[in-house]
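Here's a slice of the assembly, chains where they normally sit.
Chain nomenclature is as follows: A and B, assigned in order of appearance, with residue numbering initiated at 1 for each chain independently.
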Amino acid sequence: MSFLGRGSSTPAGGVNHERVDMAVQELDMITDIFNKLVSSCHTKCIGTRYAEGDLNKGESVCVDRCVAKFFEVNKKVGEKLQSMGGAAAGGGGLPSL
Amino acid sequence: MDLSQMNSAEQAHMSKIIEKKQMQDFMRMYSNLVDRCFNACCNDFTSKALSGKEEQCVLNCADKFLKHSERVGARFAEHNADAMSATGQK
């Protein structure tokens, strides 16, 4: 009933729980990766003496490169898993970040 | 994440779930922060009181961690945007 202004790909008023579940899983995955990224780049880049509360220049540059490299590793691992038939492990495509 | 393919009931449902998760994320971030800064700054247990030096370390640690997270978040968003436009994903 398009007079309600919904596009064709949008079903009627109810909630498609499968679609919501998929979105929640994707959200959990992104949150998980983000938390690991924060923790790993903290270990790699941030000194532990805590003489001051600001990121210094060296730490800031390190963090930027750390995130970039983490994304490259994510890409390589994703390609690797797909080449090994990672789809078999979950039925779906590999999540792109 | 792309919510545009959802109908309004689904979007409303997702909003509630996201709101709940944000609260959980905040709480986990908070307990991680306490644990991280405690571990980095407290190594002397000859006293149960926090020394002035330890307290300053904890405050700097919390400050720095939040700034670090913010910076990672900004870079993360940029890379995500790049990755999405590269693959033509909506």
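Throughout what follows, a residue touches a chain if its C-beta (ideal position, glycine included) is under 8 Å from a C-beta of that chain, and two chains touch if they have at least 3 such contacts.
On a predicted model such as this, the values are computed, not experimentally measured, just so you know.
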Only one copy of each distinct protein chain appears here; what is the full stoichiometry of the complex in this structure file, written with the labels shown?
A x3, B x3
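By our rule, only the chains that are shown with their structure count from here on.
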Where the CA atoms of chain A average out and where those of chain B average out, how many Å apart are those spots?
13
How about chain B: which of its residues touch chain A in the complex?
1, 3, 5-10, 13-14, 17-18, 21, 25, 40-41, 56-65, 67-69, 71-73, 75-76, 79-80, 83-84, 87, 89
Chain A residues within the chain B interface of the complex:
6, 9-16, 19-20, 23-24, 26-27, 30-31, 34, 37-38, 41-42, 45-46, 48, 50-55, 59-60, 63-64, 67-68, 71, 96-97
